[in-house]
Every structure is written in C-alpha cells, then in structure tokens.
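Excluded from the complex is one protein chain; the other protein chains are retained at their positions.
Note that the chains take the letters A and B in the order they are written out, and that residue 1 is the start of every chain.
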C-alpha cells in the first residue's frame, strides 16, 4: 500500500473466506477480515465478509449472491492450493463469463518474489456481469500482497467492465497512452533517467 | 527494437485492427499502421492492415482470411480488454488450433513493467496451420512493446510451426543449447561475469 493508490469513490466490495476450519469455527478467520481492511484502505466500501466451507456449491452460491448484490469486486481468500478440498478456482470458473489470466498471473508473480510457493496458487480472476471476481490465497501474506497488486489496476478494470469502453479507443490517446505519459511525467519529476 | 533483432527474409505478416470507432471512421486507426511499421522494421513484408469492428464474426473472418493467405504471422490490435464489446480473444480462440500461453504472458509481462494495467489485456497467442496469431492490445504503447517482444522469438516460432522440427531434438545440441552457448559467448564478449 506504499503508493497509496486508491480506487474512485463509490466502489463496493465483498469478501468471501473459503475455509472448512473457519466455517466450523475451528479457527478464527484472519485472512477475510484482513482483506476487508486492506480493501477499505484503498477506498472500497466493503459490505460483508462471508465465510463458507471448501465446497464448490457453497462458493458458487456466495459468489452469485455478490454478483446479484451488484458489488464491483468480490475477493475470495482460501481454497486455491493443491489439496484435494481446494476447489475455489473450479467454483469460480462456474460463475464467471470471462477470465482475466494476466491479472491472476500478476497476483502470483507478486507473491513469487517473496515466497516461491506462491506459484502453487491456482487462483483465477474473472468477470461476471458488472462484477470482478478475484481469488486470493488463504494466507494473510497472500491477501496483503494481492490487494497491493489490485490497488494499481482495479479502478481501471471496473471502469472497463461497467462500460467505460476506453479499452478500444484507437483514434485518440487511449488509456495506455495516457498512463504512459503520466508515468513518464512522474519519472521525470523524480529525476529518474528512465523514460 | 534496440537489439535490432530481425526475422529471416521472406516472412509475411498481416495486421488486423479491431475497433468499432476505427471501423466506422470515428477515429483514424493509429495502432494498426504502427504495428505494420514496427513489423516491417524487424523484417516482415506486411501485406495489409485490415480494420474490423468489435464483432466476433468479423474478427474470425479476417483471421481466417489471413490463414488462407498463408501469412506467417497475423497480429491483431484492440478488443482485448474487459469492456463488454472486447471479444478479440474469444474470436481468436475460435480460429486457432493450439494456444501458446507463454508468449501471451511474455507480451503482458513486458507491458507490466511500464504500465500496470497491461495485465488487464486478455490477449492470446495461437497457431492455426502455418500461421501464428498474436493478439496485442489496442494502445500504441502496447503495440510497440509487443512487437519488441515478438522480435526476439517470432523467427523461431515460425520455423517450428512450419516444420523446422528442431523442437524435439534430444540427441545432439538442440536450439535451446545453441542459444545458451551463443548467449554465453555474447556475455563473454561483453566482459560480463554472468554466464
């Protein structure tokens, strides 16, 4: 959160913790509340932290409820690994219409620099209607790193999904060109030689 | 283009701009001509820049025409984002027989270093017959960075696709080993300690 990137005001998010042990009360859920707090810090209004067991049906129901509630973002934590009961990616794939593999890769790559086993997360990112669905791993470190990555892109993602439609503007300066110019200006301000 | 990597002579490419606004003439297409110019600089003979709207059917038709024309490479620009009308990856997936996810990832990763939102591109890379199909984003920056990445690998890719068949040579020194030796030699020439 060092860059303090914030999303536009008015964006709503929901968190879904996927964990048998948190669901049965065997452990207190730490990752879900952490995700909610981190999303709040970047500007989301977080309506709820839902806890479900590692069951595909329960995960699908929770994700569809979030889509129906028309939140801009739903973040899951947990169930992305290789254990037999890790089914969050499969359940999420049932809900989303389109996947965004580059964002799922970026979430893993961010973790990989610190923790090599971050590559074992099978988490996906996808879009259903007006909602972006993001699978984060169950660890508190994975959640924290993941929200940091989201901070830089989720505002753009939501604008595109909700029909901002800047994504295929060829004639004038498009989002990418604007971003590039802004980055160049920022680098210049910093006295960096990198253009 | 700093390394001036060039593809073998005789390779032909086509560019397909996917953009409602460029198609209807609302804006002049900047990214398509830029892609054509950049591909020309690395050694491709570019036969055409086709402009189509953000419609899956139109994209499929344009890609199949490129395959039928037996070009070695067809590059699309536009329609890879999250907006509802961004359908280039889905249309491309209808055309290709096999995907090359590592190259799609590399294209995104190159952009990511400069522009975080590059990860939102859902562009794919695939093979149909003797043709490599590459989705680049619609921005001029994305096209420029993308062609830079392609420059280093597209010659190898085309050789494999057209049956060069070096890809599974186990007995002697294969492509990879040759590349490694060449890189080592180059590093040595530079006085770099990195082997």
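Going forward, a contact is a pair of C-beta atoms (placed from the backbone, for glycine too) under 8 Å apart; a residue touches a chain by one contact, two chains touch by 3 or more.
Values in this document were obtained by computation on a predicted structure and should not be read as measured data.
**Student:** For the chain left off this view, which of A:5, A:65 or A:115 is in contact with it?
**Tutor:** With A:5, A:65 or A:115 as choices, the missing chain is touched by A:115.
**Student:** Which of A:19, A:92 or A:131 sits in contact with the chain that's absent?
**Tutor:** Considering the complete complex, A:19 is the one touching the chain left out.
**Student:** I'm checking contacts with the chain that's been left out. Which of A:43, A:81, A:126 or A:155 qualifies?
**Tutor:** Here the residue in touch with the unshown chain is A:81.
**Student:** Write the list of chain B residues that the hidden chain touches.
**Tutor:** Missing-chain contacts on chain B: residues 98-103, 105-106, 109, 127, 132, 152-153, 156-157, 160-161, 163-172, 174-177, 179-180, 183.
**Student:** Even though one chain is hidden, which residues of chain A still touch it in the full complex?
**Tutor:** For chain A, the residues touching the absent chain are 17-22, 26-32, 54, 77-86, 90, 101, 104-105, 108-109, 112, 114-122, 137-142.
The rule is short, and it goes like this: only the chains that are shown with their structure count from here on.
**Student:** Return the distance between the CA-based centres of chain A and chain B, expressed in whole Å.
**Tutor:** 28
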